[in-house]
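The structure appears right after this line, and notes come after that.
Excluded from the complex is one protein chain; the other protein chains are retained at their positions.
Showing subunit A:
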Amino acid sequence: MADTGLVETLLRRVEKVDGGVDSQDVATSLGVDHQAIVGAVKSLQALGDVISAEQRSSKHWELTGEGCEIAEQGSHEARVVSSIPEEGMPQSQLMKLAFGKVGFSKAMSNKWIRLDKGHEGGPRIFKTVESLEDLVRDKLLLVQKGQASQLEEKEKNELKKRKLLSEVTVKSYWITKGSCFSTTITKQETELTPEMIASGSWKEKKFKPYNFEAMGVAPDCGHLHPLMKVRTQFRQIFLEMGFTEMPTNNFIESSFWNFDSLFQPQQHPARDQHDTFFLSDPAQAHEFPQDYLERVRKVHSEGGFGSQGYKYDWKIEEAQKNILRTHTTAVSARMLYKLAQQEKFTPVKYFSIDRVFRNETLDATHLAEFHQIEGVVADYGLTLGDLMGILHQFFNKLGITKLRFKPAYNPYTEPSMEVFSYHEGLKKWVELGNSGVFRPEMLLPMGLPEGVTVIAWGLSLERPTMIKYGINNIRELVGHKVNLQMVYDSPVCRLDS
């Protein structure tokens, strides 16, 4: 807060005039530094609408240090004349005076003095005039009195050249009464205190207004990862639809459960070194349900269960190879096999969301590991229409209502359908995932009853998340290279809005 006395003086000044006052004029007339007036203006502005102050800038002429000296004591040339006695003065003596040099040459050119070079005892200077008009001093005095306008531009520039005058820019405020103008001011409180509440003094106090334009202080908190937030939502959707979570905490899987049990032939390209991570240690799985394994071998190599089979030489060595699972469907196979071992079949709905691994070429949308979302329903008499209906319900919960299905190929589902949705932003149909009905060659060797149909669908967790958060490079979402600021800033996840 600026000096209260000054603030009140300023307010009284403003009160007296109608049009307003200039802060520079106030400073001059009060004889205080202009910065003090500026301080008073600022503190009045902080009080609200007591005054209104408009910033202005103006140029004016001011004396330099040398100019001030001249205004006070006369120009150098005048002082030279007045310091020379009637009998004259040796030139060497004159030159010793502070104003000697400049004054001598100016006085010479004004013909106010003369130099007698041949004088005995060295060159000597004599006055040639008795009285003189010191115009330089007169002009500077005018400027000092604030009457610079009486001088011609040419005169001012000449004085500027002599470094006696300088032109300065002055910032000032034009101060007028504000809508809440008052000459008395009360001190404003910044914050409510327990004492004010206790004493009730808050009722009489005025409070400094808050700046609602400023940001608040960020809370000191932890954050959940955006991909995991989306995972939570998908998990919630499955639970709402009555699906039970499968135990997918086994990244390492045998080729048997990952491929063979799904009726995926041993020469299938997905089983290639280029697509799948194989393990060197532990290289092989060593335990399989033997009779089931035999049925799997047979359906691949000879057919059966109404199938022609693939008619090739099925090898246990291929089935034993350990890999990093390429899909969570390996777990679905284990779960369906387990279901088939129940004494009596009971319908199930299963889901999982977990990591899968592909030894693929990496790019902006593909990593060697990603999360697969999978849903499976097993019951008697399920139809392709049921699969489409349940997909419709599932995607509805994601806020996706326009779906269509394209025939596709997948070794373990028949029919197989790619699921497309209409993307309003992109104005085109985009692929969301895959779906299908598990083949009898997969289900019947497990021992599931003939009338049981199993429908399933899968999609990646990363893709919808990238679309939702507008991320183009998957590395900005997953892995250690993510920018934590992105994690800190990510909003809550509601998939349906």
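Keep this in mind: a contact is a pair of C-beta atoms (placed from the backbone, for glycine too) under 8 Å apart; a residue touches a chain by one contact, two chains touch by 3 or more; residues count from 1.
The criterion applied here is as follows: contacts and distances are computed from a predicted model.
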Query: According to its UniProt entry, is the unseen chain "ALA-interacting subunit", "Thioredoxin reductase 1, cytoplasmic", "Phenylalanine--tRNA ligase beta subunit" or "TATA box-binding protein-associated factor RNA polymerase I subunit B"?
result: "Phenylalanine--tRNA ligase beta subunit"
Query: Who touches the missing chain here, A:G216, A:G381 or A:G470?
result: A:G381
Message: Out of A:L63, A:I400 or A:M417, which residue would touch the omitted chain in the full complex?
response: A:M417
Query: Which residue among A:D33, A:D138, A:E167 or A:E245 touches the omitted chain?
result: A:E245
- prompt: Since one chain has been left out of the picture, which residues of subunit A touch it in the full complex?
  reply: 220-225, 227-228, 232, 235, 238-247, 249-254, 267, 269, 273, 277-288, 303, 306-312, 322, 324, 327, 329, 347-349, 355, 357-359, 367-369, 377, 379, 381-386, 388-390, 392-393, 404-411, 413-417, 433-437, 439-441, 453, 457-458, 478-485, 487-488
